[in-house]
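Starting off with a structure, shown below.
The complex appears here without one of its protein chains, the remainder shown in place.
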Amino acid sequence: MPVIACDVKVLEHQRLTDTIRLMTVSWPRRDKAPKAGQFFMLRCWPADVAPVLSRPISVHSYDPELATLDFLYEVRGKGTEKLAALVPGDTLSLVGPAGNGFNVAEAAGKRVALVGGGIGTAPLYQLAKELCEAGTKADYFCGFRDEPYGMDRFTQVCGKVQLATDSGRFGFHGFVTQLLKPEEYDLVLCCGPEPMMRAVAKLCDAVGTRCIVSLERKMACGIGACLGCTCHTETGGRCVCKEGPVFDSKEVFGA
Amino acid sequence: MPVIACDVKVLEHQRLTDTIRLMTVSWPRRDKAPKAGQFFMLRCWPADVAPVLSRPISVHSYDPELATLDFLYEVRGKGTEKLAALVPGDTLSLVGPAGNGFNVAEAAGKRVALVGGGIGTAPLYQLAKELCEAGTKADYFCGFRDEPYGMDRFTQVCGKVQLATDSGRFGFHGFVTQLLKPEEYDLVLCCGPEPMMRAVAKLCDAVGTRCIVSLERKMACGIGACLGCTCHTETGGRCVCKEGPVFDSKEVFGA
Amino acid sequence: MSVSLKVNLLGKEMAGPVVGASGTFGFGKEYAGMVDLKKLGGISGKGITLIPKAGNQGERLLETPSGLINSIGLQNPGVQHFIDHELPVMETLGTTIWANLGGGCIEDYEKGAELLNPTSVDFVELNISCPNVKQGGIAYGIKAESAKEVVSRVRAVCKKPLIVKLSPQAEDICQMAAACVEAGADALSLVNTFQACAIDLEKRRPVFNNIFAGLSGPAIKPIALRMVYQVCGAVNVPVIGLGGILTGADALEFIMAGATAVQVGTANFMNPRACETITDEIAAWMEAHGVETLDEIRGCARV
Partner (left out) sequence: MSVSLKVNLLGKEMAGPVVGASGTFGFGKEYAGMVDLKKLGGISGKGITLIPKAGNQGERLLETPSGLINSIGLQNPGVQHFIDHELPVMETLGTTIWANLGGGCIEDYEKGAELLNPTSVDFVELNISCPNVKQGGIAYGIKAESAKEVVSRVRAVCKKPLIVKLSPQAEDICQMAAACVEAGADALSLVNTFQACAIDLEKRRPVFNNIFAGLSGPAIKPIALRMVYQVCGAVNVPVIGLGGILTGADALEFIMAGATAVQVGTANFMNPRACETITDEIAAWMEAHGVETLDEIRGCARV
């Protein structure tokens, strides 16, 4: 199913923390319903204006009834700064839904843990929702540097919710990996900084729990056309935007 | 006296017609009072944002008491569009006052006509003011394609005011050159499209009236450093931003 | 007025002058949901080599002012895989098919071209200009004599119309062009990316593992246009111009400089519909200026 390009309207734009924003946009194309783990290439500046490339942002939540999409994102540099300047009524150009997304059918009925680090929690909310609809309440482990965000939403669609912060200001003082007991789960689905995902994958490996990760790469096209986002693996390159961003950790980090 | 670079505040910004704007900014540097015919390089976008070059705009009016500068400008392309988006309180970067300006001392006491075409009228108001202060009320001839702008201001500081429009909707139906009788003047000071200035210069030549013109050129530096604005003359190149923009018509158009 | 955008390139009719540039347009299908591919002149697929390549390690992309540096390194599944799996899909897209053929040694180029002979490929675009691979890339694109050798050897076995894609790194772009035509190129395309460099201040080392990588995008357009202008004056075969084209006006500059058609690369990342937008803008300009066919204006700016 080829991705589409679509101009959508910004409906709401909230500031959750100094650097975290939650943006709601219309997504009229119900025939192209995005699923958990998929993403869009976002652009709200003309083709001839910097930055040259559009920016990939995951689906934080899709509401098929309201036909709206939520993006949860961190303001890091030029691209996300431009996104952050959008106000309701503005137009945003989207390319997507892109990527493979999480395999919810496979996870349904299993003991599932979601592990998120920082802004890596963004795609996990849509995932938790889809799992919940499929009858599976996943446990949610999240780690933040200091201030957590977006957590309240998860409580309704997850089982246990556990929080760790590096600073210790909120929840457990330490890494989320110290909270997770992978032996209690059949499947661990993870998104966050790569070192954290590697650590989670290692813990899972040690006890034989399957671990699924969602990778981040710089992207030019987001649709498999440029090969700029390749992840090198022992069995060859994987196109993160098209074959991913969701992979079995063994496939991309090795066993 | 080297030009300076200065960030100033926009105080007022008026829309006179669809494409004409009048912008008032603070100019705190009384020691660098601009005079009629001088201009500034304007920029209100970051160095790394298009357009690459700043835009030259003449001093339309300088008020030494309020320490304010007026710019009268036409929205033509990227640069002036960016200027047009400024609102009171915004910052504008100026380089100037640049250029030689009109020689008001020489004109004072003579029979003087000011001839302006379209946005070429912009520098003539400050010139009319300075002449008036020097005791000389100049006659003002202006031509516009259709809708005139900025005329009311001139009546207070000029003698006769005569208007021509190409469309005939306002004033005389025809060219401003049809209204001007150069034999009635000792000095004609002119700013407008180059073909119009050449026509005025020719009329003046025919009756031996001295004609002064203000030239326009694309400019990169505006301060005599790049030689991008050269006007070729029979006696060599003239640097429009530094030796000009005001020249004796004979010097630049030949006799 | 009825405007025709049709272009006849080496006997094949193309619906328009805009071709998706190699390496930026996948094998075409990726854009099928966004672009009316039938309006395009063609699609130049991702560069393929006889032996599959994994491409480069490390950073692959870097944004620069109005440009993009890439270090993909010709990652591709190989010519045979292209023929078996990509070509059948390309055939359904309704536009001309350009196989962008890279190589290692000359034998690999020859074998790759031979494999393409019996296929539905419309044009073979010989890539002797990739700055991101050590062998079979830029090596042939700098000195006219090296280019001549590889082009004539491929020409001898290639039964398809042969377009040679030049590097802006060529010592003398006109000599290079003439050498390739002499060696049997039916047409030329230029430019490939410019060899460029970037340094990571925090790591205090080059951003790219290969130190150098290829610059593309609007930043290079003025240089690319100059080279196309020069080459159009140096050879008598069709020239396909590219390098930084983002608008219909950009494309028209290349055509007025003498280009038969154009390719659009990096612009696809700035606007995924760029190839179609540019085509529409060209048509609108022709309409507004009473120009019915591109032949009327091709090369008109040459002095």
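Going in written order, the chains are labelled A, B and C, and every chain counts its residues from 1.
Please note the rule applied: a residue touches a chain if its C-beta (ideal position, glycine included) is under 8 Å from a C-beta of that chain, and two chains touch if they have at least 3 such contacts.
Bear in mind the structure is a predicted one, so any value in this text is a computation, not a measurement.
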Chains still shown that are in contact with the chain withheld from the display: B, C
Which residue of C:Leu126, C:Ala179 or C:Leu215 touches the chain not shown here: C:Leu215
Contact with the hidden chain (one of C:Ala21, C:Leu50 or C:Ile69): C:Ile69
Of B:Pro2, B:Gly89, B:Gly135 or B:Pro195, the residue in touch with the unshown chain: B:Pro2
Missing-chain contacts mapped onto chain C: 64-67, 69, 171-172, 194-201, 204-206, 211-212, 215, 217-223, 225-226, 229, 244, 246, 249, 252-253, 256-257, 285, 297, 300-301, 303
Interface with the unshown chain - residue positions in chain B: 1-5, 41, 47-48, 50-54, 95, 218-221, 223-230, 232, 236-237, 242
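Going forward, only the chains that are shown with their structure count from here on.
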Leader among chain pairs (count of C-beta contacts): A-C
Farthest chain (mean CA position) relative to chain C: B
Intercentroid distance (Cα basis), chain B paired with chain A, Å: 57
Distance from chain C to chain B - Cα centre to Cα centre, in angstrom: 48
Separation of chain A from chain C, taking each centre as the mean of its C-alpha atoms, in whole Å: 35
Residues of chain C engaged with two or more neighbouring chains: 65
Per-residue overlap in chain B, given as positions that touch at least 2 other chains: 48
